[in-house]
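Take this structure, written in structure tokens, and hold onto it; I'll ask about it next.
One protein chain is absent from this view; the other protein chains keep their places.
Let's look at chain A:
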Amino acid sequence: MVKLVDLYKSFGEQTVLNGINLEIPRGKLTFIMGRSGTGKSVLLKHIIGLLKPDRGQILIDGQDVTHLSEKEWQRLRRKFGFLFQEGALFDSMTVAENVAFPLIEHTKLSKKEIQRKVEEKLSQVGLLEARNKYPAELSGGMKKRAALARALALEPEIILFDEPTTGLDPMLQVATMKLIRKTQQQYGLTGVVVTHDVPIALMAADYIAFLNEGRVVAEGTPEEIKKSEHPFVREFLKSAFEGCYPEEGRDVQEKHGD
């Protein structure tokens, strides 16, 4: 489905992707994990063409997309849904208008059909009540669910999630992840989730890839990851279950250095 071959990307002096090789299986939920600021989101933005790699290839359904023109990308992107970290809802539009936006742009459906589809998607994420509210009136969890409904509107084949549970309370994290899992299975989507939340990943993932210093250091099913001997993975999992997430726990950072 999506295959990354030897991907390199630097911003100025800072190398963010340092030879990424990863194959994302079709119809599965793949988690990309790693410390905050290690290029997980950058990797996600490469897959959808918002960023271009310095070197390497991105293959989508076997097609190398690294040198596609803007116009070809426009066509390809209709296969994709993307859930931004903060939702990125258009704040000049209501929730319903946000969800309707991709449908109005890319389909020839009538007003009635669009409205029906919007309501279907919104009830799927449990937001039908809030359809006439503006994003500023929503809580963080509701924003993410609204953004999910918008990302699902065009029924994409691949959906990318940038930190879908960050900033939510623990119960909402689990609820949001379950919702993502459910929709992914329902539509047989290929999902890619970027997160540093270990329990959530072990709960929901089909496949996990660990990123450190711009490389994939370990990959496998959750069971394989739990048994991994890689020192970074072990430390990461351990600190997660000490109730101390790596981005907040300085001691972990010091032990590992950079």
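To be clear about the criterion, a residue touches a chain if its C-beta (ideal position, glycine included) is under 8 Å from a C-beta of that chain, and two chains touch if they have at least 3 such contacts; residues count from 1.
Just so we're on the same page, contacts and distances are computed from a predicted model.
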Name under which UniProt lists the unshown chain, selected from "Histidine kinase", "ABC transporter permease", "NADH-quinone oxidoreductase subunit J" or "Acetoin catabolism protein AcoB"
"ABC transporter permease"
In the full complex, which of A:80, A:161 or A:207 touches the chain missing from this view?
A:80
Per the touch rule stated above, chain A touches the missing chain via residues 45, 48, 50, 70, 73-75, 77-78, 80, 82, 84-86, 88-91, 101-102, 105-106, 154
